[in-house]
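Right, one structure below, let's go through it.
As you look at this complex, bear in mind that one protein chain is not there, while each of the others sits in place.
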Amino acid sequence: MRRRLAITAAAAAAAIVIAGCNANPTTPNNNSSAPAAKGGTLNILSSGTEMNFDPATSQSLAITSNGLVNRRLTAWQNGPGKPATVVPDLATDTGKASDGGKTWTFHLKPGLEFNDGTPITSEAIKYGVERSFAPELSGGLSYHKGLLVGGDSYKGPYSGKDLASIQTPDDNTIVFKLKVPYGDWPWIVSMPAFAPVEKSKDTKPAEYGKHPAASGPYMVESYQQGVAMTLTRNPHWKQSTDEVRVGGPDKIVFKLGQDDTVAAQTLISDNGDAKNSFGADFVPAAQLAQARNNPQVASRLVTSQPGAVNFVAMNTQRGALKNVKVRQALEYAIDRKAFIAASGGPVSGSPATTLITPGIAGRQEYDLYPAGEDGNVAKAKQLLAAAGHAHDLKFTLITSNDSMATAQAQAVEQGLERAGVKITLLPLDSNAVSERVTQGKGDYDMYLGSWQPDFPSPNANIEPLYDSSQIGNGGYNTSRYDNPAVDKAIEQATAEVDRAKAEQDWAAIDKQIMQDAPVIPVSYAKNSFLHGSNVQNFFIGAFPAYPNYLKVTLKQQ
Amino acid sequence: MTTAAVEARIGQGPLLRRLLRDSSVTVGGAVILLFVLTAIFAPVLAALEGQDPYTYHLDTLGPDTAPAGFGGGISADHWLGVEPLTGRDMFAIVVFGARTSLLVGVAATIVSVLLGVLIGIVAGYFGGWTDRIISRVTDVVFGFPGLIFMITLGAVVPDSFPKPILLIIVIGFFGWPSIARVIRGQTLTLRERNYVVAARASGAGSGHILFSQLLPNLVATIIVFATISIPGKIGAEAALSFLGVGVPPPTPAWGRSIGEAINWISVDPMFLVVPGGALFLITLAFNLFGDGLRDVLDPRTVGSRA
Partner (left out) sequence: MTAVGAGVTSDRSRRVLAYLRFLAGRFGGMLLVLLIIALISYLIFYVLPSDPARLSCGRPCTPDRLAEARAFMGYDQSWWRQFLAYLVGIVAGRTFGSGPAAITCSAPCFGYSFRLNEPVTELILQRIPVTFSIAIGAAVLWLILGVSTGVVSALRRGSLIDRTLMTISIAGVSAPAYLAGLLGIFIFGFRLNMVPVSGYVPFTQSPVDWLWHLVLPWIVLALLNAAVYTRLTRGQMLDVLSEDYIRTARAKGLSERRTIGRHALRNVLIPVATVFGLDLGSLLGGVVITEKVFSMQGLGSLLLDAVGNLDLQVLVGVTLFSAFLIIIANFVVDISYGLLDPRIKAVTR
């Protein structure tokens, strides 16, 4: 999914490696497994201009900023180069399924408290989830809203009603009733909406996020709009109940509104406060080049493994693109080498040929349209001629107007034009882009997009992009792909509770969809982040392609 | 300055000779001519080099996607080096970029001047309520943060409308108040001149007075003002390109290149020097030329230059 950088990525930076709980193997990056040290003030430089910790409106990953303050029923555990696994957080396990996967039961660990000493009960979690349904607080990850019974019509607790499908038989038990069997429910309850909310503090819901009741190792100390968000230790957080967070620094300061180039330069220079800082935004291509030429800086640059997939969605319901042969021809014309160069070179990505992204269990590598690193122009021309469209194709390509996306779009354009196709670029503001491709009637030909699943399941890569129910109306099926056979296969795989069988099903669906070539997968993005010389335990797991803020610590002088 | 003195100065020697004697005019004018020719003959110049601004040359880039080689990849094939990340030829980008800057800059100035003169003359000549309303309208346009509206309008207008024309209209539109004010001021003065009063007394229509009596006397001011406005318009186009809302890529635009190049300054300074230098030079040239022109044509400042 399109990741809004900065705020969403600005998550916990420090999580001390818990001795014994997660024995990290030694890795090449010598900063990623230093012994846990407590103390210091960590700075996180972000280009975002606002920040709040309201669980209902958050779309962030479980291992970034929101996770520093808000714990959920489950959490993600990952290590350097290791994929994320779902582990219990506030709950004692990752949930017990019954009723064929339609009912899920969780028990809370004993002794959990908010930052003011109030015990965390299942009621608090129920209230937190219900609150996310309120129209005033819409804006967060909403997967659960379509899955809970009665979720479609529920309008939140402020209307005086509660959601019956969330049951709390006692203070430590919570039961969820779903509309359909859903094997990935343990991942869903790791999302921000499942953080406990103290009802007595929720007197002004719109402002709750500025001073929420904290369940994590940190709580909000102060917020200066657009300038800085300061977190300080939560005295009631108990390390013994938390296996994914470390609570290293004494204070964490998010510095907002930083220009990403200036921030990267600041980190490269490593002067003063920059030593205790890291950047929440990707390092821009120019600074990547700077870093690679300087070994001292290169040692502080951490690059992820391939993660989000960049793709060109072709509107399968429009004009010449309705013809599968035309789309398959374009699969051969694409110039992946130029695209990767435009993104910043081999350090910024690797070629993509599958729909399921790397780092997801069950993914199988394959290439249905082998075109070499910069495309097979001759074959593309041949296929186009066979389809009867040798010279007359004209398409517009919509892209976001930030500099990376425009550079990538130009690479796509020059690649496809070699096969005789005329491409006109249409860079638009990212809101205008979303409006165009996820709502409306689909009056566009092609769209350059990228997708990282919200949780590491093949489901999150396939269903939102290729299920016909996700066309328009805010859904991300931007290729407007409508195949009833695929829809059925998706439904069956979603319900499958046996993990191994599900993985095989999803891999098969991946290939099945690519036969119809609704999109051209171009590259898997590798994200790079910079940190200062005092920052330790800063690593990026195999999924997601973002640093784990919960485990970062500072070197003590 | 008395009227007689003013009249006498204007008559001092043939205009062309006086223009050519002024060093600002000659130097500025020569550079402008150079850029105009470059813009017109851009494809020819690029063909001389054997390149175009769109083709990628990935083989000229090093492994870190910065251009390999000295000066950002200067070579016999690429006289001013190549662009990072794509390998596109910088010389071609700069000469084609001149087209964008000059086209938008000059055309936007024409729009401003046309609007400004018309509105200014009408306000100054008719006075009274017409003047008051127009002054309020001028205030309104002055009151808008122009840059913001230019960005927004770029988003509002449908994509079928060609972006360069939209830019010309928008940048031109926000420029008319300053010209209108000056013209209005001058018209107010000229209105009381003997020959105008006489023409009015003898029954000449307003249109006739405006066009054959007032306008010719404003020509000098108009030309000077127009020339002085051009660099501002070129700068506005570059600023919009810098912010990412100018002419869409891959059409070369100096502002956009500058915006990208500033990030590469430690690794490939040539990438900034080439379009940055070009923008600076042409703005400087127009400023010099306009200054010199004003000194020669505008009677009030005669004698203020050595």
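All chains are identified by letter, namely A and B, in their written order; residue positions are counted from 1 within each chain.
Just so we're on the same page, a contact is a pair of C-beta atoms (placed from the backbone, for glycine too) under 8 Å apart; a residue touches a chain by one contact, two chains touch by 3 or more.
Predicted model, so just to flag it, every value in this text is computed and none were measured.
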{"item": "Listed residues A:38, A:210, A:318 or A:418, member touching the removed chain", "value": "A:210"}
{"item": "Touching the absent chain when the full complex is considered, from B:80, B:95 or B:238", "value": "B:238"}
{"item": "Touching the absent chain when the full complex is considered, from A:165, A:265 or A:494", "value": "A:265"}
{"item": "Contact with the hidden chain (one of A:343, A:470 or A:534)", "value": "A:470"}
{"item": "Contact with the hidden chain (one of A:80, A:156, A:196 or A:307)", "value": "A:156"}
{"item": "Residue numbers in chain A that touch the chain omitted from display", "value": "1, 49-50, 52, 57, 59, 134-143, 145-146, 152, 155-156, 158-159, 203, 205-207, 209-210, 225-227, 255-259, 262, 265-266, 269, 271, 429-432, 434-436, 438-439, 454, 464, 470, 473-476"}
{"item": "Where the unshown chain meets chain B, residue by residue", "value": "136, 139-140, 142-149, 151-153, 155-156, 158, 231, 235, 238-239, 242-243, 255, 258-259, 262, 265-266, 276, 279-280, 283-284, 287-288, 291, 300-301, 303-304, 306"}
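As a working rule, only the chains that are shown with their structure count from here on.
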{"item": "Chain centre separation (chain A, chain B; CA means) in Å", "value": "46"}
{"item": "Contacting residues of chain B [partner chain A, same complex]", "value": "54-56, 58, 61, 63-66, 84-87, 155, 159, 244-245, 248-250, 259-260, 262-264, 266-267"}
{"item": "Contact set on chain A toward chain B in their complex", "value": "261, 284-290, 292-293, 337-338, 341-342, 344-347, 396, 401-403, 406-407, 409-411, 413-414, 425-429, 432"}
